[in-house]
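I have a structure I would like to understand better, so I am pasting it below and will then ask my questions one at a time.
Here the complex is missing a single protein chain, while all its other protein chains stay put.
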Amino acid sequence: MSEQLGQNADFDNLIDGHVMPQPAYQGEFTEGEIVKYYNPSRMTLLEKLYVPAIIGGLMITARVFFTNMAKWGIWFTYWIRGKGKDAPKGAVTIYYPEETRPDYSPINRGKHILTMRQQKGPSGEALPQCVACYMCATACPAFCIHIVAGESPDPNIEKYCVEFDIEMDKCIFCGYCEEACPVDAIRLTPEPRMADYQRERMIYDREYLMTWNPTYVEDDHVYPGGHPREE
Amino acid sequence: MNTAFLVVSFMNLAFVLGLLLNLGGLLTWVERKQGAVMANRIGANRAYIPVPVGRDPNGAGGFKWSKRFTLMGLFHAITDGIKMLTKENFTPPFVDTFVYNLAVWFSAVPVLVTFAVVPFGGPFQPGVMMSEVLTMVGMTGAAASVGGFFGDGVYHMQLANLNVGLLFIFAIGSTGIFSAALAGWSSGNKFSLLGALRSSSQMISYEVFMGISVLGLLVVYGTVDFNEMAQLQQQTWFGVIPKWGVLLQPHMFFVFMTALMAENKRVPFDMPEAESELVAGYFTEYTSMKMGLFMMAEFLEIAVIAGIMTTMFFGAYHIPGVVAATDAMHWAMHPELTPVNAIFGAEVPHALVVVLRVGAFLFKLIFFCWLQILIRWTLPKFRYDQVMKLGWKYMLPLSIVNVIATAAFMYVLGGM
Partner (left out) sequence: MSDQVTLTIDGKEVTVPRGTKVIEAAKQVGVEIPHFCYHPGLPVDGNCRMCIADVRTWNARAEKHFPARRPAVTCWTDAEENMQVFTDTDEVKKSRATVMEFLLINHPIDCPICDKAGECMLQDHYMQHDGKRSELREEKIHKPRLKPFGERIVYNGERCILCSRCTRFTAHVSKTHDLGIVNRGDRAVVELAQGSTFDNAYTDNVSDICPVGALTKTDFRFKKRVWFLKHTDSVCGGCSRNCNTVVDHDRAEIVRIMPRRRDEVNGHFMCNEGRDIYKSLAATVRTSAPISRVDELGAGPSWDDALAWAGGKLGEQKKGGKLAVIGSPWMSNEEALVLGHLAGKVCKSAWMDIKNDVIEGYPADDLLHTDDHNPNRAGVIAAGVVPGKKDGKDLAAIQEAIAAGEVEVLLVWGTGLANHYDSVEAMHEAVAKVPVVIQLTDAMDALSEVAQLVLPVRNWAERDGTWTNFEGHTSRFRKALRPHGQARDGFELLSAMCTAAGGKPPVKTFKDARKKLKQDPDSDVREVADGEFAFYKGQSLYRHHSGTTEV
């Protein structure tokens, strides 16, 4: 035991001052060889002293702080001239929903749409491409797609979706529905803005999904307090 | 005790209370905003005051509340206050009501009381200062009567001029532990109790070497009176370098600061609260302003710690290079060093001296507040064993060695 302790007296094998339990050594070793089972500590003396390391860390964060404050100062010179919206800021985040990011990827997986057939229905209504095969609902890992199938009003089409609801608050935007669809009826657009204050409105019905360019109401009920930022 | 003394005391009291309470509120905003800027975020920006500007576009005829003044999110501090004051003041049925309510007072009162001995400016002569100011604005009659009321009496810009200053701070500051212990015990909640146990052990551990760490400094200063410390720190080496505590005992600056921050129970040392483990630690069961007072006490303590650090280690209210003449009653700038003398000559108005000193103190105070929040947003939380290890195995021996070494050094040198 004392030999073992002597071997492990090396500080590297001490974690928080305790001798850690040693696993059985699988290979061969010669007498007197010190077997190191753990990654040796690579800290220098300066780092082990801790206080210099802390000061280094504080200097890093302080540097970020002052850099950002300087950027905000530049932003202020814009803002005071009424050009605050275009000015570079000292932050990478944005004032959502007054501002939106322009740099979303064109292949971002966002709001769903239902594609429509070129031919209109007998009474001139738009018909979805969807044939209500439930492949998307089957593939959906969040179980957020709910379809009710029915006879299509178009005699050339047998089956279509009478109701097609997506619970967007359950959706995880994996895109499996898009992959599973055999008729390219459902697609995910890059549109990221889907936030709402009412849970009921997070259930998108067929008509809304077939409206490809929803208008965003930049008015009273966009966010609490209700007015576009004017600063 | 005369009337003038009472008036000056009330002036001091108003200044200190106004300073501390405003700083406490403001620090809640600084905490968020500074943390945000350090992390490339925007931070608090939603609370605002609506201002009726412009016409209602819907044609209703009235004004539209279209302008929002967010003022960099400063209103968040106010809304926090309103929220905490107007929320339901709920007392859980299972608590020990008397102790539960008592603990709230133990949290805020000792923090406020400790600031009583911190000098936020040097000795000053209100009569001289006010008559100078009033003369400057042309009210000579008022200047004469005010000067007559105060005479040329010298007062300290400090709430209580105690000659046991530091000991008073230790004595009162250590009662802060009652708040955590009583709150945790009386809440009847296991999380609270765990928080209380942790805070007890942490605070007691760190109080041990908090006292010992400054013993070395006391040996050098030879006094525990904060005013005398402030006076001593305006001495210089070679006429240039001020004899500040941080230069006398730089290592103990770190140790003392660590101990004070551990006493404050904030992030690197937030074992007693530990949101991820203990909900909110010892004040889990508190609501509305009772909870708000616990939070407020923490932010007040930031300011108090900053005041103590400033006074003991950073030359109190002194500006380096701008030192008083030897005559305590007659104030002048150091003639050959300061540009102030270029304007005022050798004789500087007393009011300017007071303003400069208070300003210097406030600058240092705010710097230390900023530094503490910087530390809070930089360092990750310690593990409990690390807290104990740091305190008992490194800080305490270091403090003791420092006391012995300093004493031996002073004995050999025979004084500072």
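So that you can tell them apart, the chains are marked A and B in the order they are listed, and the count of residues begins at 1 in each.
Here is the rule we go by: a contact is a pair of C-beta atoms (placed from the backbone, for glycine too) under 8 Å apart; a residue touches a chain by one contact, two chains touch by 3 or more.
None of these values were measured; they are calculated from a predicted model.
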Remark   = Visible partners of the omitted chain are A
Identified contact with the non-displayed chain, of A:C133, A:C174 or A:M202 = A:C133
Query = For chain A, which residues lie in contact with the unshown chain of the complex?
reply = 131-135, 138, 149-151, 158-159, 182-183
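Just so we're on the same page, only the chains that are shown with their structure count from here on.
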Request  = Could you give the separation in Å between the centres of chain A and chain B, each centre being the mean of its C-alpha atoms?
outcome  = 41
Remark   = chain A contacts chain B in the complex at 16-17, 51, 54, 57-58, 60-62, 64-65, 68-69, 72, 89-95, 225, 227, 229-231
Request  = Mind listing the chain B positions that touch chain A in their complex?
outcome  = 34, 36-43, 45-46, 48, 50, 65-68, 70, 254, 371, 374-375, 377-379, 385-386, 389
